[in-house]
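As you look at this complex, bear in mind that one protein chain is not there, while each of the others sits in place.
Think of it as A, B and C in the order they're written, each chain with its own count starting at 1.
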Amino acid sequence: MKPTPTAFHSTPFPQEPLSTSLATGTSYWQDAWRRLRNNKLALAGLIFILLITLAAIAGPYFSGYSYADQDLPEANQPPSSVHWFGTDNLGRDLLTRVLYGARISLSIGVAASFINLTVGVLYGGIAGYAGGRIDNIMMRIVDILYGIPLLLYIILLMVVLGPGLLNIFLALGLVYWLGMARIVRGQILAIKKQEYVLAARLTGASPARILMRHLIPNSIGPILITTTLAIPEAIFTEAFLSFIGLGVSAPMASWGVLASEGVVSLRSYPFQLLYPALAISITMLSFNFLGDGLRDSLDPRMRK
Amino acid sequence: MIHYLINRLASMLLVLFVIVTATFLLMHAIPGGPFTTEKNLPEAIQKNMEERYHLNDPLWKQYADYLAHAATGDLGPSFKYENRSVNDLIRESFPVSAELGAIAIFWAVCLGIPAGIIAAVYHNRWPDYIAMFLTTIGISVPGFILAALLIFVFALQLDWLPAALWEGPSSTVLPALALTGLPTAFIARLTRSGMMEVLNQDYIRTARAKGLSQYTILTRHALKNALIPVVTYLGPLIAGILTGSFVIETIFAIPGLGRHFVTSIYNRDYTVILGITIFYSALLVTLNLLVDIAYVLLDPRIKLSEGKDD
Amino acid sequence: MPVLLEVRDLSVTFHTYAGTVLAVNNVNFSINQGETLGIVGESGCGKSATAQAIMGILPQPPAEVINGHIYLNTTELTALSEKELQQIRGKKISMIFQDPMTALNPVLTIGLQIAEMFMQHQHLAHQDALRLAEKALQSVDIPAPKARLEQYPHQLSGGMRQRVMIAMALACQPQLIIADEPTTALDVTIQAQIIDLLRSKNQNSGTSIILISHDLGVIASLCQRVLIMYAGEIIESAQAIDLYHKPAHPYTYGLLQSVPRPDRKNQGLLSIAGQPPNLFSIPSGCSFGPRCPYAMEICRQKPALLPIGEQHFTRCWLAHPGSPNRQKLLQGGLLIK
Partner (left out) sequence: MNWKNFLFSILLILISGSLLAGCLTAQKSAKNVLRYSAGAEPQTLDPRKSTGLPEANIEAQIFEGLTTIGPNGQPLPAVAEHWTTSADGLHYKFFLRKNARWSNGDPVTAKDFEYAWKSALNPRLASEYAYQLYYLKNGEAYNKGLVDETQVGAKAIDAHTLEVNLEQPTAYFLSLLAFHTYYPVHLQTVQSNDLWATEPKTLIGNGPFKITNWIHNSKIEFTRNDFYWDIDKVKMKGLEFILTESSTAELAMFENRQVDVGENIPVSEYPRLLNTGVLKINPFLGTYFFCFNTTKPPLDNPKVRKALSLAINREALIQHVTKGAQKPALAWVPYGLADAVETADFRLVGGNYLQDNDIHTARRLLAEAGYPEGRGLPPIALLYNTNEMHKSIAEAVQEMWRKNLGISVSLTNQEWKVFLNSRHKGDYQIARHGWIGDYADPMTFIDMFMSDSGNNDAQYKNPEYDRLVKAAKWSSDPGVRMQAMHAAEQMLFDDAILAPVYFYTRPLLIRPTIKGVLHSVLGIIYFKETYIEQ
């Protein structure tokens, strides 16, 4: 090709329109959301959690039964077109009970993760960052709370407070952050000596800021894993609390209670275990996949 | 370090003391005593029994007597199990729980860490999905349901293994499996998360540039860094799992410490409650100390005994 | 001098959430035995990706070598398996990274990290490898090398760490060292020491060096030949001396202008106007066009790499035989006003 002489005329070179996606400078959250969307398992988990939440809120109004309606002659019926999940030992519609149970169990899951993410993360974060004597004292308090038998607290709480959902939250709040505190503290001990923390400290950032902006975000992996794993634990602790008498009063039943009732009749009526257990397991899988997805998308180090 | 250890040991004793005191108060605060029974006892008998077990002493005296005894290592006689000492009870049942727990932890570590590594190396590809799916099942299906299903399949349907009891190696398989699900999942996920962070670090690129094999890179350069959260978790986990799980021990009729502990609370068997609490707490604080020491071994940058450099 | 390494038609893409990026675009170059070659460019221009492609340590995914061949002597590296590449890395080609803090493993001792090289490539036992590691530390002028073996990276200063990196890179007497911004994280006096160290290794043992930097000053102090990269392409390649005296590409000129020089105190620092190119939307013509003060009509078409002197090429229409400015370039480059 032989260029024409005019081709060499000087000319302002028009800036080509930049593609919008990066040019506008996507925020941290937009970026995280984009990564999350690309993680199919995490997305599936999120969708399932939204669906089950929706079902828990609206479902009982459409099932046509109440969680307490009994029909003794119809007890222990296997799933059918009338009772999709079958009936329990008092002839109550299992689907309705599972949907109601979702309300309790999901709120307990949310409460447990909230406690973990606030009390546990902050406590562990402060202990790990402060180090030395403060760390020692704070972690010994954790040891003490670990050491005192949980069952004793719970019986006492039950006697003092009686049954009720709020009291479960209280019982969880007392001890449910201990594991998280230990894990966060361990992480922070490990990362606080790294350069970027020292740098932040040299620029005069306050300890609170260093903790919130540098240390905790860099511990996001273990934090999210501990949280997602704390949810099922809390849901089953609730079943145990119900056993002691601190839980929700019968005939209302959580997933944990439904499952522990179902497990007893596993051989004769396996469906009575199957549905609550499936509900729990799929929800837990969803939380875990979502947790993994969040972990991957929120971790500042995973961004390139 | 020596100074730090001495400090820690002193604070461990303090922790134990606080735990014992709190447990003592709690256990006397809750309704019902060791001799609360469905059929109310005649007063004379109630009196005789209280006298025999010194329950009619003022609370502070009972507490002081207990501490004095416990300090000598004698955890006292059980209130419920006639003529049996708490020391005996722990001596008999702890080895059972510990054996079962050790098997479960061994499996959890052997399965969880490799699964976590594989998942991290093949991040967001099929091996990752499969490893995470399998280990997540371990946590999504709670122990008591898992136990029931295992019994149903392996004991009742296939008739390969005993459904319960603690009689020989075959009886350890199902309870250990039921017990190992949760820690396996936890360890796998923490390992995966830690590995993924570490594998993005510059020093891993350096290691690759050095021509090291994938295996050396993973085991020597990555794993140690990735294990801090796992180790943190292992401390309380080991203490908890070695001292036994009430649920699993009950379902499988295993004569372990976990069953004793919960039963003792239901029975209000005061000395047993306190004795096992002391035992468990001592184990826990010791393991937590080991965890903190392990931090230093894993990561030389961590200092525990600091305080002046801040 | 025989050719040591040859890179032919190398193209590398990165797959990201936002789309695919062409990070290295059809790059060709070679380096002879004993030669020192500099690669210069702004961050994101593809110089590090090129280096990592040579080492075969590009993170795959997201990176992908979509085209090209790399030869070391007669071996085609791009055709080797991972296992075979491991025999090359560290042994025949070594790499030094920018940040000696993060590039060294914080939880392993210095000794082990160096000894690993001998264990891996010479199959030595741990103790023997440690003895060699001590020598390696000595050879990069680290005082008290024996004591260092037991230390961890965080116990060393930045300069010391980089010396450790160099000791590690040199351990197996490689034919080629790729130093990717080895001095960027260090202060100036240490920079000079590190460059001196590299130079002495080049001169004493004939090791070829590819020095990657955004800093023309550092390049000038070590390299015989220089490649300038922009938006994934080589836009100019020349003997160092030619490049400094007769820059033939407006971008190179801009870079030279932005180097602080004592003789131009009063003029202040000049910088290149505009932003580095967005790799998602590289202009269809000359990639530097939008920022170029010399832009012409023809720059909307892709320029080829044109010869402008002995071993001197530039990817600019100004150097085209039809360009009115070609003579000026041949005489003194863009430095002539």
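Simple rule for what comes next: contacts are C-beta pairs under 8 Å (C-beta built on N, C-alpha and C of every residue); 3 or more make two chains touch, one makes a residue touch a chain.
Computed from a predicted model, the values in this text were never measured in an experiment.
Chemist: Can you list the shown chains that the absent chain is in touch with?
Modeler: Result for the missing chain's touching partners among shown chains: A, B.
Chemist: Touching the hidden chain in the complete assembly: which of B:G101, B:P142, B:P162 or B:G194 does that?
Modeler: Per the contact definition at the top, the residue touching the missing chain is B:P162.
Chemist: Touching the absent chain in the whole complex: find that residue among A:L36, A:L90 or A:L150.
Modeler: Spelled out, the listed residue whose C-beta touches the missing chain is A:L90.
Chemist: Which chain A residues touch the hidden chain?
Modeler: That gives, for chain A, the contact residues 68, 70, 72-73, 75-76, 89-91, 155, 158-159, 162-163, 242-245, 249-251, 261, 263-269, 272.
Chemist: If you put the missing chain back, which residues of chain B would it touch?
Modeler: Contacting residues on chain B, toward the hidden partner: 30-33, 35-45, 48-49, 51-53, 80-84, 89, 92-93, 106-107, 110-111, 114, 148, 151, 155-156, 159-173, 215, 219, 250-256, 259-260, 263, 266, 268.
As a working rule, only the chains that are shown with their structure count from here on.
Chemist: Report the chain closest to the protein's overall CA mean, measuring from each chain's own CA mean.
Modeler: Per-chain C-alpha centroids compared to the overall one single out A.
Chemist: Centre-to-centre on C-alpha atoms, which chain is most distant from chain A?
Modeler: Most remote chain from chain A, centroid-wise, comes out as C.
Chemist: For this structure, I'd like the pair of chains sharing the most C-beta contacts.
Modeler: A-B
Chemist: On a C-alpha centroid basis, what's the spacing between chain A and chain B, in Å?
Modeler: 23
Chemist: Hey, what residues on chain A touch two or more of the other chains?
Modeler: 193
Chemist: Counting only residues that touch at least two other chains, what does the list for chain B look like?
Modeler: Those would be 299, 301.
Chemist: For a test of understanding, state which residues of chain C touch chain B in their complex under the given definition.
Modeler: My answer: residues 52, 55, 57, 59, 82-83, 85-91, 94-95, 97, 99, 102-108, 116-117, 120-121, 152, 154, 165, 168.
Chemist: Across the complex, what residues on chain B touch chain A?
Modeler: Within the complex, chain B touches chain A at residues 7-8, 11, 14-16, 18-19, 22-23, 26-27, 29-31, 123-124, 129, 132-133, 136-137, 139-142, 144-145, 148-149, 152, 156, 182, 185-186, 189-190, 193-194, 196-197, 200, 228-229, 231-233, 235-236, 261-262, 265, 273, 277, 280-281, 284-285, 288, 291, 295, 299, 301-307, 310.
Chemist: Which residues of chain B touch chain C in the complex?
Modeler: 201-203, 205-214, 216, 220-221, 224-225, 298-301
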